[in-house]
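Chains shown are a subset, placed as in the full complex.
Chain naming follows the written order as A, B and C, and within any one chain the residues start at number 1.
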Amino acid sequence: MNFASDNVVGASAPVLEAILRHNGGAMPAYGADPLTLGLTPRFRALFEHADLSVFPVTTGTAANALALSVMVPPFGLCLCHEEAHVMEDECGAPEFYTHGAKLHGLSGPGGKIAPDTLDRFLSGLPRHVKQMPARALTLSQLTESGQVYAVEEIAALARIAHAHGLTVHMDGARFANALVALGCPPAEMTWRAGIDILSFGASKNGALAAEAIVVFRPDLAETLEFRRKRAGHILSKGRFLAAQLDAYLDGDHWRANAAHANRMAARLAAGLAEIPGVRLAWPVQGNEVFPILPAGLDAALRRAGVVYHAWTSRSLAEGDRVGEGERMIRLIAAFSTTEAEVEDFLVLARRAA
Amino acid sequence: MNFASDNVVGASAPVLEAILRHNGGAMPAYGADPLTLGLTPRFRALFEHADLSVFPVTTGTAANALALSVMVPPFGLCLCHEEAHVMEDECGAPEFYTHGAKLHGLSGPGGKIAPDTLDRFLSGLPRHVKQMPARALTLSQLTESGQVYAVEEIAALARIAHAHGLTVHMDGARFANALVALGCPPAEMTWRAGIDILSFGASKNGALAAEAIVVFRPDLAETLEFRRKRAGHILSKGRFLAAQLDAYLDGDHWRANAAHANRMAARLAAGLAEIPGVRLAWPVQGNEVFPILPAGLDAALRRAGVVYHAWTSRSLAEGDRVGEGERMIRLIAAFSTTEAEVEDFLVLARRAA
Amino acid sequence: MNFASDNVVGASAPVLEAILRHNGGAMPAYGADPLTLGLTPRFRALFEHADLSVFPVTTGTAANALALSVMVPPFGLCLCHEEAHVMEDECGAPEFYTHGAKLHGLSGPGGKIAPDTLDRFLSGLPRHVKQMPARALTLSQLTESGQVYAVEEIAALARIAHAHGLTVHMDGARFANALVALGCPPAEMTWRAGIDILSFGASKNGALAAEAIVVFRPDLAETLEFRRKRAGHILSKGRFLAAQLDAYLDGDHWRANAAHANRMAARLAAGLAEIPGVRLAWPVQGNEVFPILPAGLDAALRRAGVVYHAWTSRSLAEGDRVGEGERMIRLIAAFSTTEAEVEDFLVLARRAA
């Protein structure tokens, strides 16, 4: 049993089939192929936005960093949650792609930035040439604590950001899981709420290696293709990226995958909640579960061969601190996690408790 | 018929099969999977080098630029042929990854730098803080004109470069085609001849999207993993990159593919040579053919639906200029080019001539 | 009366005289002049270090950023106090010169990093390619709160940093004020305590525009001259930078200037301490005074035309918070501050209180 991440599993069957299906025959290289060209109308329809641009890449780090590279000048600040992936897990990719912009982390429970926190920070910023001016905000949907921003929260944050001259990015590495959780159309959770650029993740939810940078403001898209090229992120056989995204979207495969993963996470959470001494750091809203459990139970699960990450976070609410003799862990359900795996895990946990 | 490039075709069957074969089950993410870990011993055996490091990436541009990022400081010069891919076709990727190093192009027929040219340039460089010091040399094997550097030529160039304190890179986007042409072991054409880092191409010769940066000098490898990460070039599902490279190397698949492509190119060249008014800009040494032909023949071929690139070059030998009423074109044979396609093309060409 | 900073005043008479004295005659440009060449032996003698290198520049920001550019790779972390000048007041200069390294701020009272804090941070850093590795530590001497690191504190911090593979920089914008406060030789407060590179400030203490990057580790000096050139920080008429530094050091002019400024600050502090309702945020150790005073007194001083900065800081010790109805301000004494100015200010303050 491996709940370490949603990227420890392979790709979904439809994604692999699409790769095979489009392998034959000659197609223009570097994204001039018909599959890649077809992504634009497809994403425009999906997001109900006539002018968006879409740039496929192979990794979430590339998607985020390229997005930020057109949003923040080298001398600008980019605001994010203090535990955001861009801040903690990308080895400085945003700094590399922006040529030295600075990420500034804001704190907040559940990995979420509260509108008030943002407003207070922006209003208090000194405006002297000695200080880097704030130019962008990036939100993670799901957050690093598995939480979902409500549409109104996104809208409130974007409103404040825009009022201060910032652009707004969404790191949607787990976009589908959040979308399914909210049950709203993609447009609602993004540009209608004020998102200017979205990193649309697919790798964690069934693709082999495919993400899409979706740019809702045409002026921000102007230089992205050059930047993508010089970053080495235009595949010569572009068809293979496009084929993955096509299969991912076909027949709501992506939503089905995410719904399944969310369901498995909810079941894990429900089962764990019944075990004495176990509580959740945050409510399960997507496909991530953060139990706080007795150290003995943690050890027993590991001894039994269950794979998952130990977790620490500054985003716990007051009063939720991990006590002596307790451990926080992270369990992630993937599109391919089976009910049997979940049941086996819960049986094991109950027995060990 | 499409001879535009060796990247207009898909991936080879064994490569796709390997992707399918390794899809099941959980594996650690970000290159900690057993397949990726297995690449090191495999490349060490292949190159007969106990200390090399290997870093898989998805594009040749990423491989080249990451390699140069550890060879040239931001204030250094990187020498290359004036028509090299890094100079003309990567939208400034080397400049991006090196943080502003300057590529300086040297001229020479057939896309090759002559040892004398290199020596004269390096000896004549002013050594004042106002001038960027030369720090690296990059050679393309095959060159942009489809030519192969002989092992002795590589060794002579590397000797001069090293004597002046430069490191030496080989852009092996078509490494297999050159290797097969020379019929020597990989070690001979690389580190034994003085190459410090190799971009080992696979995408053009059967892979879906896979290249490997092969570093022969351990000190140059120290920071590459961090640089690869912050460039967004570590796939979360690393197994899929490794699986491609494994299949590529299994059973000499890569050499068979390249040998076939080279043979198809030779046949194209031989057939064209028999047509009056057609000559070759350079001899065919790998899988690229550069015919100079009457404008009428060019037009007829295009009308018949043959796809290929028009070509211009400053690397023609004296006396080989493209005349009025002539056109230079580039034809590339891929691993998947069939004898039938070649024959059809030649029939067409003979008829049109 | 202007106590806003030690850079609101002009240059000292000896510095200006040196500029005039060396104006005549032809000298080689770009630092090949005899004055600039003479800086090396002079700084070597001053710092009792046979191998140091010295690179004059015109601003402290340039000195700091150039120093860090050879200490931190683009993917590395540079640790500093959370309120350090490099972090808050240089508009991202370190990020620019290092090509995207990240500054990470540590907290501590008085603008000082405690050895324990450093040790705990470094020991707790995850060592995965996703996280930027820590590579340098920069200390401000004086700190932003006007405090002085004792020699043993510097040594303890440097020992920890070196043990973790970091290099250590000292931002000595107010080096002379700190040195005079400690009463030790320059070598003690720098390389003997483990400092690898020093930004030796002179502009705030009498120079017109002159700082010196002093590099104690020869390997770190290797590329600095190229970096200085391409940053546009080599003056064509280099004599004028060297002349300032010469005059600054001649006859202990620099120490006399700093001692005077420190004395003026001490007198300001002593006088203020006698006024009811006024206390100091931190003890005066150099030439900076941080009174916390009644809002009414602050208003009265400003109305009387005294110029200084309002101040806020996260470096106050517990229990020292600025209360409702209080204000924290910063007063800085310069080399040219007169006793009369200090007395006038104190008279004014006493009267207003």
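In this text, contacts are C-beta pairs under 8 Å (C-beta built on N, C-alpha and C of every residue); 3 or more make two chains touch, one makes a residue touch a chain.
Values in this document were obtained by computation on a predicted structure and should not be read as measured data.
Participant: Considering just this structure file, the complete complex holds how many copies of the sequence, given 3 are shown?
Facilitator: Per the structure file, the complete homomer consists of 4 copies.
In the analysis below, only the chains that are shown with their structure count from here on.
Participant: Quick one: most central chain, C-alpha centroids?
Facilitator: A
Participant: Could you pull out the chain whose C-alpha mean position is farthest off from that of subunit B?
Facilitator: Measuring from the centre of subunit B, the most distant chain centre belongs to C.
Participant: Subunit A and subunit B share one sequence, so how far apart are they rotationally when you fit their Cα atoms? Give it in degrees, rounded to a multiple of 5.
Facilitator: Rounded to the nearest 5 degrees, it is 180.
Participant: Taking all residue numbers at the subunit B to subunit C contact, is the shared part over half or under half, that is, same or different?
Facilitator: At the contact between subunit B and subunit C, which are copies of one sequence, the residues are largely the same (over half shared).
Participant: Averaging only over C-alpha atoms, locate the centres of subunit A and subunit C and give their separation in whole Å.
Facilitator: Measuring from centre to centre gives 42 Å for this pair.
Participant: So how far apart, in whole Å, are subunit A and subunit B when each is placed at the average of its C-alpha atoms?
Facilitator: 35
Participant: Nearest whole angstrom, what separates the Cα centre of subunit B from the Cα centre of subunit C?
Facilitator: 51
Participant: Where in subunit C do residues touch two or more of the other chains?
Facilitator: Within subunit C, residues 74-75, 99, 129-130, 132 contact more than one other chain.
Participant: What residues of subunit B sit close enough to touch subunit C in their complex?
Facilitator: 30, 73-75, 99, 129-130, 132-133, 223, 225-230, 234
Participant: Please give the residue numbers of subunit B that touch subunit A in the complex, ascending.
Facilitator: Against subunit A, subunit B makes touches at 2, 4-5, 7-11, 16, 19-20, 22-30, 57-63, 65-66, 90-93, 95-96, 203-204, 208-209, 226, 229-237, 239-240, 307.
Participant: Once bound in the complex, which stretches of subunit C touch subunit A?
Facilitator: Result: residues 74-75, 88-92, 95-96, 98-103, 129-132 of subunit C touch subunit A.
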